[in-house]
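See below for the structure under consideration.
Missing here is one protein chain; the remaining ones are kept as they sit in the complex.
Naming follows writing order (A and B), and every chain is counted from residue 1.
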Amino acid sequence: MSFADLALPEQAVLILAALVLFTSFALLAQTRIVSSINVFAWQGALVAAATALVAFVYAQHHLYFSALMTFALKALLIPTMLHRLVVRLKITREIETVVNPALVLLGAAGLVVFSYYVALPVERLSTLATRNTIAVSMAVVLLGMLMMVARHQAVTQVVGFMSMENGLFFAAVVSTHGMPLVVELGIAFDVLVASVLFGVFFFQIRESFESLDVDRLNRLAEREESGGDEAS
Amino acid sequence: MADQLILEWLLALLQTLLFAAGAPLFAGWVKRLKCGLQNRRGPSLLQPYRDLWKLMRKQVVLAEEASPLFRAAPYVVFAATALAASTIPLIAVHLPTGAIADVIVLVGFLGLARFFMALAAMDVGTAFGGMGASREMTVSSLAEPAMLMAIFTLTMTAHSTNLSHAMDQLIADGLVLRPSFMFALMGLLLVALAECGRIPVDNPATHLELTMIHEAMLLEYSGRHLALMEWAAQLKLAIYAVLIANIFIPWGVATRLTPDYLAMGLLAIVAKLALLGMALALAETVLAKMRLFRVPAFLNLAFLLALLGMLSHVILEVGA
Partner (left out) sequence: MLPVHVAVLCSFLSAFAALGANRHPALLARLAFPLLGLAGLAAAYAGLDTLLHGRVLTLVLPLGLPWLHWQMYLDPLAGVFLAIIGTVLVAVSLYGPGYVREYRPKRDSLAALGGFTGLFVVGMLLVVVAGDAFMFMVAWELMSLSSYFLVAFQHEHAANRRAAFLYLLMAHAGGLLILFAYGVLAAHAGGFSFAAMRAASIPAPWASVAFALAFVGFGMKAGLVPLHAWLPEAHPVAPSHVSALMSGVMLKVAVYGFVRVAFDLLGHQIQAGWGISALLVGSITALLGVLYASVQSDLKRLLAYSSIENVGMIFIALGLALLFLGTGHATLGYLALVAGLYHACNHALFKGLLFLGAGAVLQQSHERDLERMGGLLRRMPWTGLMMLVGCLSIASLPPFNGFVSEWLTLQAALQGVVLDNGVLRILVPIAAAMLALTAALAAATFVKAYGVAFLGQPRGRHVRHAREADRGMRGAMALLALLCLALGVLPTWFIGLLDAVPRSLFGTGLPFAVAEGWLWLTPSGAARASYSAPLVLLAIGLAWLVAWLVLHPHRGQAVRRGAPWDCGFGPLNSRMQYTAAAFAMPIRRIFRPVWRIDEQLERTVDSASGRVTGLRHSLTIGDRAWTLLYEPLGRWVLLAARRVSRMQTGNIRGYLAYSFFTLLFLLWLIS
């Protein structure tokens, strides 16, 4: 069965999956903190839309609720919270230097190929028309983790963590038509609580180090060793 | 059978002439829209034709050190670009010129034109010519992999590099929302902006030599040579526009060589080019020109989009 034989909504799901992958790449390349939060909001909205389409195609009505929850949480609530946090931390205009963006993006492309390679046996087992997107969702998770490694601003690291969760949710939707509702609710509230806690931690970090650069956290080790004559 | 062949070749020739004749109109349309968006009264749509006609009648002034290559280059550039234009299905799909050269050869023709333009720029021995040539060759070498990757994505779906066959296949498939095509379209749009020297890569209306890429290569040309070079540039823009329009929105192109199909094909391409012209004018008004060393980031984005298109094709579309 070739691609052209798929129904139009199924093709639309694949298009949305590809756009979600594109937003992951965009997150990796974004240097401005406010823009990365906006891209993350778009990613959430796209994942919600894809979920709603899957619900429409396969008549899985509980997925409509999941889509709504994802949209409310990932596209509206958490980005708003992060925006407010950024304003309170007074880092709205800050730009983070991404070291060697070309290399990071190439590595991201390699990760996509790798997740495709890993997901091949799983895709062969599934019978759903959307099974090809398993690789894409796995790639989104891996790219979120790459973003956490590649960035040294605390806020963007949190965005990377959140996009990992986006990928996990998307993987569940396309491979098994969603997780049990209880599990979903649990994960959603975990993420919400996490973002509140992050807000608290950011202020603490900023107070101790005068900046939100997580690379400075390694000064904690220096303080232990030198025991008193550190240069801050 | 033989007169069918003759009819096809005649139509192909007519199509090429129409392409060459219509390219200045497209450039004029874009310019007029840009002026409208900037709240100015733009020139008439036929102004490019008047400019070309004026230039063709003017006397040629050559630099003292210009070599025969300088005089021959405009003809080579125009011939190569016109040949590239002849291979694209403009109105009808099944024309024999598509078999002479496929889409990779099309890229080769544009490369030939660019090579001679760059050499002509270096011929006179001014700093501006060398600067234009150096910048143009660098930008184009970064745009090549993106363009080829986008073409690969298209040909992997259509199973052919022959544009006529590929369009046939795409029309037969009907309305299909392919993620790979979506990315390839975005990538090709960026590449087209870079290759045709439009904002944000190069400003076609600039007079400051240090900001020029394409214009700097034409600084020493005058008279009919300049007319040919300008016409070739307009033709190149039209080539990219028609390529994008007809590959990604192939409906309307005549699949049979009957008058009603051909008329429909003509209307369809005019409508598509009008829309693309609007999009181009909008993009040129909204975006700002980038400094030269930001262009690699722009072209890396194009390559990334094309690469994502290819990855989407292999991951999402094959074995669906």
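Here, a residue touches a chain if its C-beta (ideal position, glycine included) is under 8 Å from a C-beta of that chain, and two chains touch if they have at least 3 such contacts.
In this text, all values refer to a predicted model and were calculated from it rather than measured experimentally.
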| item | value |
| --- | --- |
| Identified contact with the non-displayed chain, of B:Leu45, B:Met122 or B:Met264 | B:Met122 |
| Of B:Arg135, B:Arg198 or B:Lys236, the one touching the omitted chain in the full complex | B:Arg135 |
| Contact with the hidden chain (one of B:Val76, B:Leu95 or B:Leu170) | B:Val76 |
| Selected from B:Leu14, B:Leu219 or B:Val270 as touching the chain missing from the view | B:Leu219 |
| Interface with the undisplayed chain - residues on subunit A | 113, 116-117, 120 |
| Residues in subunit B touching the chain absent from view | 56, 59-65, 67, 69, 75-76, 78-80, 82-83, 86, 99-102, 104-105, 108-109, 111-112, 114-115, 118-119, 121-131, 133-135, 137-138, 140-145, 147-149, 152, 155-156, 159-162, 165, 209, 219-220, 224, 227-228, 292-293, 296, 303, 307, 310-311, 314-315, 318 |
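FYI, only the chains that are shown with their structure count from here on.
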| item | value |
| --- | --- |
| CA centroid of subunit A to CA centroid of subunit B, Å | 38 |
| Parts of subunit A lying in touch with subunit B, wherever the complex brings them together | 1-6, 8, 11-12, 14-15, 17-19, 21-22, 25, 101-102, 105, 109, 112-113, 116, 129, 132-133, 135-136 |
| Complex contacts: residues of subunit B adjacent to subunit A | 157, 173-180, 182-183, 297, 300, 304-305, 307-308, 311-312, 314-320 |
